[in-house]
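All protein chains but one are shown in place.
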Amino acid sequence: MMITLTSDFGARDPYVGIMKSRIVQRAPLLPVIDLTHEVTVFAPEEAGYWLYCCHPQFPAGTVHVAVVDPGVGGARSIVVLEAGGQVFVAPDNGLLGLIVQSCAGGRAYRVTEQALARLDIAPRSATFHGRDIFAPLAAELACARIEPAQLGPPHTPLPGRLRCAARQSDGSVLGTVAVIDRYGNALTTITAAALGGFAAPQVRLDGRTLRLVRTYEEARMHECVALINSSSMLELAARQASAAQQLNVQPGREVYVVEG
Amino acid sequence: MMITLTSDFGARDPYVGIMKSRIVQRAPLLPVIDLTHEVTVFAPEEAGYWLYCCHPQFPAGTVHVAVVDPGVGGARSIVVLEAGGQVFVAPDNGLLGLIVQSCAGGRAYRVTEQALARLDIAPRSATFHGRDIFAPLAAELACARIEPAQLGPPHTPLPGRLRCAARQSDGSVLGTVAVIDRYGNALTTITAAALGGFAAPQVRLDGRTLRLVRTYEEARMHECVALINSSSMLELAARQASAAQQLNVQPGREVYVVEG
Partner (left out) sequence: MMITLTSDFGARDPYVGIMKSRIVQRAPLLPVIDLTHEVTVFAPEEAGYWLYCCHPQFPAGTVHVAVVDPGVGGARSIVVLEAGGQVFVAPDNGLLGLIVQSCAGGRAYRVTEQALARLDIAPRSATFHGRDIFAPLAAELACARIEPAQLGPPHTPLPGRLRCAARQSDGSVLGTVAVIDRYGNALTTITAAALGGFAAPQVRLDGRTLRLVRTYEEARMHECVALINSSSMLELAARQASAAQQLNVQPGREVYVVEG
């Protein structure tokens, strides 16, 4: 069992440390792993994309908490999703959309005030539910003191702007750039499985065709290429350079795979 | 029991990791929680403000270590403060001023060479007492192998530039902006309790009056407002925008609460 944390809290402020205090008090011996706290402020889909890519690397029983929560204190719900033996806790603002769409058999629940009260998760501030709700709730779930289905009624999470890549009527697959990583790699919503449908897949960005390689080393120095990355997602990369800069690409840009 | 760390060491250099090595060697199973290591270089009051806001979130017995220490290797003392069932370890340079001022019943001690020698905390460098003194001392305190009062004579910590907000002769409360967080919220030294003395509190920054709301969601998009944040402090915020930028406000700026 372990807990992962994803947020837009950043490293400058102590908000992550305060969440950990609440987790440690309820689950003293549990490993807590930071995925990232540098999600773009108020960009829940970015957090959701990272979780979508990362969760297969974690064992069954892992509880993933993601707090990118511009609507904190307002009417938005909190959702708990059970999928693939793992549990996801997040505000219901589209953050979990990609995971819901891609995980068959997932079941989601809307967390009720009564369930929180039974877990002694109260009182709370109007501005920091990461501390007051998400952290203690994750600890209770990770310690198996409560099941997701006991937290509230079944619920369909909001889908969010990021959708899984999909086959078009002309046979091509259309996806989007979801995030740019530290190296300037542009990570897309197109899966390795989607490329499996092509005899000779070609990757298109605007008018440009990118060569599909297996490793960064196969590219010429600074050449922009496409490859299947370690999360089994299509990624635009440049050898020892920033593909995002060289291709002038931002999140949201459309990427196509076509038959070559 | 747990230890928190606060410093201006940043994430680029391995200084925090080295402190943790020293803590783990003396207290192998103790949780160590990072509050922040991105305090502005050589700004002890900023570290002190975060500790002041955060420490109520930690359980009794927590040991907080804060190292923002431009005077390392010089004549400055090291101070250990016992307050509210928790322990604070810091250089005596104003860092603990706000906590001392606000915690009734706190007792502080100046750490002596003899006490350190008895704990086998020696020898040491002239430039990195975080590693050589603060880390092992925190481990010994957190494991309850020594009491603050055994570390040296009673001592009055230096007050520092940041003071608690105070009522003025005209009935208003005068505080200052202490830090700007990642979201551009401007956190002040004015407590929720201070607002309790007003029938209809108004928040004034220069000539401007800010509306007092309960949650970020109550503000109109990008409107600058004031609210009581999750640390029970008055905060200037803007909905999904940077209040610091919109109000052109930096740490040190005066903020008033007046009767409306």
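First chain written, first letter: the chains are A and B, and each begins at residue 1.
Please note the rule applied: a contact is a pair of C-beta atoms (placed from the backbone, for glycine too) under 8 Å apart; a residue touches a chain by one contact, two chains touch by 3 or more.
Please read all numbers here as calculations on a predicted model, not as lab measurements.
J.: Tell me which residue among B:Phe88, B:Phe128, B:Tyr216 or B:Tyr256 touches the hidden chain in the full complex.
T.: B:Phe128
J.: Tell me which stretches of subunit A touch the chain missing from the display.
T.: Within subunit A, the residues touching the omitted chain are 2, 4, 6, 11, 31, 33-38, 50, 53-54, 57-59, 181-183, 214-217, 227, 229-230, 240.
J.: Go through subunit B and note every residue touching the omitted chain.
T.: 8-14, 16-18, 20-22, 24-25, 28, 41-42, 70-75, 125-128, 131-132
By definition in this document, only the chains that are shown with their structure count from here on.
J.: Centroid from C-alpha atoms only, then distance subunit A to subunit B, rounded to Å. What do you get?
T.: 33
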